[in-house]
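I'd like to ask some things about the structure below.
A single protein chain has been omitted; all remaining protein chains appear in their positions.
Showing subunit A:
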Amino acid sequence: MMQFMLLFSRQGKLRLQKWYVPLSDKEKKKITRELVQTVLARKPKMCSFLEWRDLKVVYKRYASLYFCCAVENQDNELITLEIIHRYVELLDKYFGSVCELDIIFNFEKAYFILDEFLLGGEAQETSKKNVLKAIEQADLLQENVDFQTRLFAAPT
C-alpha cells in the first residue's frame, strides 16, 4: 500500500500531503523535511525510484510540482508511477489544464479528488470517467440542495 503522498514545489513548499498511516505531527514534519531534501537533490536523468528508510519512494516532476509517493517494499514501482500520472490526469480534467496555482487555491478539491481515486493507500477506482462522474455528481448534489432550499424555504 501507499504510505503517503507529498506534492511539493521546486522550492520545497508543500502543496499537498496525504498520509495513509497514523503518524504524529512531529514525525510527519520530519519525514517531509528529509524526503523533500532527498528528492530535490536528485538530478534530472536519474531513475524515478529510490530507497528511503525501509520504504520505496516513487516520484515524478510535472512542471513545477514534484509528486512523491512512498510505497512498501513489495509494491510495484511502475504501477505507482502510473497512479501518479492518473492523478495528474484527473486534476487536469477537473481544473482544465491544471497548474500549481489551481492546487494552491483549491487545495480542498485536490484532496476530494484524491479520495475518490485512492483510499486507504490503495487504488479504488481506476476508470477516469467514473472518478470524474462521482465528483461531478457531488457538485450537482450541492446545486440541487441549494435549489431545493431556495424553492422550498418556508417564508419566515
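The criterion applied here is as follows: contacts are C-beta pairs under 8 Å (C-beta built on N, C-alpha and C of every residue); 3 or more make two chains touch, one makes a residue touch a chain; residues count from 1.
The criterion applied here is as follows: contacts and distances are computed from a predicted model.
> UniProt names the one chain left off this complex as which of "Aldehyde dehydrogenase domain-containing protein", "AP-1 complex subunit gamma", "Serine/threonine-protein phosphatase 2A 55 kDa regulatory subunit B" or "Trafficking protein particle complex subunit 2-like protein"?
"AP-1 complex subunit gamma"
> Considering the whole complex rather than only what is displayed, give the residues of subunit A touching the chain that is not shown.
1, 14, 17, 22, 25, 29, 45-51, 54, 73-74, 76-79, 81-83, 85-86, 94-96, 101-102, 104-109, 111-112, 115, 119-120, 122-130, 134, 137-139, 141-143, 145-146
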